[in-house]
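Sharing a structure with you now.
As you look at this complex, bear in mind that one protein chain is not there, while each of the others sits in place.
Chains: A, B and C, in written order; residue numbering restarts at 1 for each.
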Amino acid sequence: MNNLMSFASDNNAGMHPRVLEALVHANRGMAPSYGADEYTAAFEEAVRAAFGPSARPWIVANGTAANVLALKSMLRSHEAVLCANSAHINTSECGAAEAIVGCKLLVAPSFQGKIKAEDCLPFLEQRENVHRAHPKVLSISQATEWGTVYTPEELANLGAFCREHGLYFHMDGARLANAAAALNLPLKAISVDAGVDVLSFGGTKNGLLAGEAIIFFNETLGREFGRIRKQHLQLLSKMRFMSAQFLAYLKDDLWLENARAANRMAALLAEELEGVEQVCFEYPVQTNVVFARLSKNAVAKLQERFYFLIRETSEAKGTLVRLMTAFTNTEEEVRGLADAIRDCKE
Amino acid sequence: MNNLMSFASDNNAGMHPRVLEALVHANRGMAPSYGADEYTAAFEEAVRAAFGPSARPWIVANGTAANVLALKSMLRSHEAVLCANSAHINTSECGAAEAIVGCKLLVAPSFQGKIKAEDCLPFLEQRENVHRAHPKVLSISQATEWGTVYTPEELANLGAFCREHGLYFHMDGARLANAAAALNLPLKAISVDAGVDVLSFGGTKNGLLAGEAIIFFNETLGREFGRIRKQHLQLLSKMRFMSAQFLAYLKDDLWLENARAANRMAALLAEELEGVEQVCFEYPVQTNVVFARLSKNAVAKLQERFYFLIRETSEAKGTLVRLMTAFTNTEEEVRGLADAIRDCKE
Amino acid sequence: MNNLMSFASDNNAGMHPRVLEALVHANRGMAPSYGADEYTAAFEEAVRAAFGPSARPWIVANGTAANVLALKSMLRSHEAVLCANSAHINTSECGAAEAIVGCKLLVAPSFQGKIKAEDCLPFLEQRENVHRAHPKVLSISQATEWGTVYTPEELANLGAFCREHGLYFHMDGARLANAAAALNLPLKAISVDAGVDVLSFGGTKNGLLAGEAIIFFNETLGREFGRIRKQHLQLLSKMRFMSAQFLAYLKDDLWLENARAANRMAALLAEELEGVEQVCFEYPVQTNVVFARLSKNAVAKLQERFYFLIRETSEAKGTLVRLMTAFTNTEEEVRGLADAIRDCKE
Partner (left out) sequence: MNNLMSFASDNNAGMHPRVLEALVHANRGMAPSYGADEYTAAFEEAVRAAFGPSARPWIVANGTAANVLALKSMLRSHEAVLCANSAHINTSECGAAEAIVGCKLLVAPSFQGKIKAEDCLPFLEQRENVHRAHPKVLSISQATEWGTVYTPEELANLGAFCREHGLYFHMDGARLANAAAALNLPLKAISVDAGVDVLSFGGTKNGLLAGEAIIFFNETLGREFGRIRKQHLQLLSKMRFMSAQFLAYLKDDLWLENARAANRMAALLAEELEGVEQVCFEYPVQTNVVFARLSKNAVAKLQERFYFLIRETSEAKGTLVRLMTAFTNTEEEVRGLADAIRDCKE
């Protein structure tokens, strides 16, 4: 793709300059390994400043690790996770939850990637049946894989449902920053305040080199997590570099600046494409992604200049493409894409 | 430890400036994720230049991941690994091999961390007994956890033994660079040339931010490794940064420069301590670590100024300390430590 | 339920007298353990007589073990199984496949419990995507959990599809005997002849005390199975008793006699209920089970005298009940149940 303009994923962007600067800064002298350094201590403080005093964060290398080890801390293998069909844990982690937690994923009904509490109820009816995996966690994505966002009310409903039914509440927040930017709310308000027990808090897709944080708000669940992280291949020795990135990310709300930038570009793209005959929007554009149906020919033509993902191919409905923006995208780039799509009129 | 001088581990050092530079360089523009970028392609070429055309490398985040996923590619859960008691997989990975591969580790006799083929033979006698885990891999560390180094002849013997008995040959090369520097041999000569099937090739301890490479020399074993890496939480999205580090590491033999520097500092420390009455060397100093027995009082006094690891506490024999050097250590620092030890005379 | 007449499951019946007799016979003297006895040798011969010379059988304790270990022999954790939503491995084994194989189950569309090859095709499109679990096995149930039966043509189609696409073909034959009886075909014709690689061949539900056989028709897949069975808790020491049961089961086609008896009773029940206004059949009655929709009141009344399973409760459609017959049921018992249902008219 090297000569193509990428709208494939926000992970096609690099580091934000302030993140890189933090790495340079952290590279001075020796430092204790495995998290006993001062950057990690400061990072933990910064997380508590953002998420409240109950927050206990642990950095891991990537989003799959953040989700799977969050689940590992909440579940034994005979228990199950309720999630949307579109959940990253269900579709995009090569069966890691099943392999590493050993748990079953139970697909709850969802609309535009979002789950409603009442649709989870039937899964709880057979809860005492020893032949069925026992539902123990509700896992949602905020923002969802379709770019949609749960409102605080929707989150509060799900949190109350979990408490009522003895479920742990997990949030895949690989794009929590984008959701917070979209809702114009603090990170805290759409995670711990809604009763989330364990949060996978993304960094990579929004300006880090690598790194996600698993944040425990439920003290009991996090108690053994140091060993779980180590055993599951996620304890990085030069932790100072991971923590330094996150420090830069939280400082002066860099996460918000980046997320807003990315969201704005998706909004611009959607605006530009509004009313264009050959484009059919599949999902409301709320964060940094536009899903649109285009004709097969249009897609082929666009692929000559742009790199993006295809989510579904259908003779009847056209091809569903994912056009994702990153904090590095410029208005010019987005307008260039919009122009190209407009030109695809057959 | 922040006010202490660290001789705790080579992972207390940061990045080499040329590695940091490579990160800066790689941060330009967008790039495809998950290894489809040009840095990764160049890295793969560089590995083949160093290790020969059969080498197929995959980057993972840390040494535990490199070892455990190497084993995962070679073993099913009913099979077993022969290794030394001191092996990192046995003592320092929180049981990750057992948890993630499901395999049994069988501890073969070793001397100074090194295994001899003939001592492995008894483990093969019960190989057809269905009640026993079936030995399938021999895993050695080069350099060993005690800083010792297998000679090419010793490696060739082990390689021949593996071929003769249908064992796969795994090498934990977290410090392969230090071993190569010690032996004054190319990386290739002490790995693939000895019949190693899968190598864990370290980078973090020798100047990278993070990253180790699993290198397959046995084509069949590596065939499914893309999925194994993804499922086991080790596929980093912004792979260009991982690959760029390794490119810098292999370019102009930076790995060798760093390893030589670290080894030289350990040699200097050993030299300085030679003949010092209160110091008893426990292992030959061949790479970048000195193991010495000191009195309890000496250790306590040293800990006021230096940070290092204690490996064993014994009333009778004294305390076994590990003094490890990194590529960043200066002669002055090492002499300072030696002076301090000399001053501990009671 | 002890005062209730059971139509809950065929596993509510005991042993056939000839199976019990075989246990008595096998209880003479000492015998080598773990399958080195003469009963086991004779059992293996009997399986080859029934299924052809490629058959390699291994006895395990129950149906869940038979299915899960069959899958274990065919899959690594990053691979996936295509199965129907109703598959026993998906609904009734407490997530054992996920926990023990680590694999993902992908639910293929099905009708009346049966899968068509063309509906599996979409799952193969993303086969090279490293983020998805890699489909490697098609698993079907013969007879299905809804009591329906694949015809030889349907099986041949699926077998050809598997070969064409590099899938292994697994058959959950917990009730293979009932399917063979229904189709009036030999066991062989509806398993190995259709290209099945590994068969879970049921015994318990059709007259044994306990015991199912995993039969490999694919030599490579079975090669390591002795260790897989042992490690996964299924190697019984006094194997002679397991083998002796199966010998009696295969001798003089006792399996067929029992299956025919059970099927006949379900057919009788269906016949008796035909045209009864308050009964709505949900699935064609082909083996030893009748699924019917009854009103909530009717169900409550029946539960006073009969023990049976409820599969779904729906205000709109009524309650879906499973009425299953065993080889021990008498015509009188079945007529008694039919009379009771008829009397439930509101």
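We adopt the following convention: contacts are C-beta pairs under 8 Å (C-beta built on N, C-alpha and C of every residue); 3 or more make two chains touch, one makes a residue touch a chain.
Not measured: the values here are computed from a predicted model.
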- Checked against the full complex, the residue among C:50, C:80 or C:99 that touches the missing chain is C:99
- Given the contact definition stated above, which residue among B:78, B:205, B:293 or B:322 touches the chain not shown here? B:78
- Query: Looking at the whole complex, which of A:25, A:163 or A:227 touches the chain that is not displayed?
  - Reply: A:227
- Note on the structure: Across C:9, C:85 or C:112, the one contacting the chain not displayed is C:9
- Note on the structure: The one of A:16, A:56 or A:78 in touch with the missing chain is A:78
- Task: Consider the whole complex, including the chain that is not shown, and state which of B:133, B:149, B:268 or B:324 touches that chain.
- Result: B:133
- Where chain B meets the left-out chain, the residues are 77-78, 80, 91-95, 98-100, 102-104, 130-134
- Task: In the full complex, which bits of chain C touch the chain not displayed? Write them out.
- Result: 1-2, 5-6, 8-9, 11-15, 20, 23-24, 26-33, 36-38, 60-65, 68-69, 93-96, 99-100, 204-205, 209-210, 227, 230-238, 240-242, 307, 326, 328
- Going by the touch rule given at the top, which residues of chain A touch the chain that is not shown? 34, 76-79, 130-131, 133-134, 224, 226-228, 230-231, 235
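Keep in mind that, in the parts below, only the chains that are shown with their structure count from here on.
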- Please work out the Cα centroid separation of chain A and chain B, and write it as a whole number of Å. 34
- Query: CA centre of chain A versus CA centre of chain C: separation in Å?
  - Reply: 41
- Mind checking the centre-to-centre distance between chain B and chain C? Centres are C-alpha means, answer in whole Å. 50
- Message: Going by the contact rule already set, what residues in chain B reach two or more other chains?
- Response: 227, 230-231, 235
